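Removed from the display is one protein chain of the complex; every other protein chain stays in position.
Showing subunit A:
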Amino acid sequence: MNLEQKIKQAMQEVAELGDCQLVEPIQPNTLLLESGLDSLGYAMLVAQLEEDLGIDPFTELAIEIYPSTFAEFLAIYQQCLNTQ
């Protein structure tokens, strides 16, 4: 499973946990705020990915501006994994 698929799977898991309905399909330009996850769901996604991938790019790369689209979110995780 590639990184994009792992993130989408994690989104699905936290959506179920948080009782949110994800939009279908999630495209690169899908806005995270309009993906169906609320702010708590988004925090849960970062937590789930930290468990799955062992990284929290927002802490490790000290990112201060949160990504707005799915593609930007994916790129940050890719960047963090590349620097490991």
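Going forward, a contact is a pair of C-beta atoms (placed from the backbone, for glycine too) under 8 Å apart; a residue touches a chain by one contact, two chains touch by 3 or more; residues count from 1.
Heads up, the rule we're going with is that contacts and distances are computed from a predicted model.
Comparing "Spermidine/putrescine transport system substrate-binding protein", "Membrane protein", "SDR family oxidoreductase" or "Putative DNA modification/repair radical SAM protein" against the UniProt entry of the hidden chain yields the protein name "SDR family oxidoreductase". Of the listed positions A:Glu24, A:Glu51 or A:Glu64, the one in contact with the omitted chain in the full complex is A:Glu51.
Checked against the hidden chain, the listed residues A:Val23, A:Ala43 or A:Ala71 yield one contact partner: A:Ala43. Of the listed positions A:Leu17, A:Leu31, A:Leu61 or A:Leu81, the one in contact with the omitted chain in the full complex is A:Leu17.
Contact residues of subunit A toward the unshown chain are 14, 17-18, 40, 43-44, 46-48, 50-51, 56, 59.
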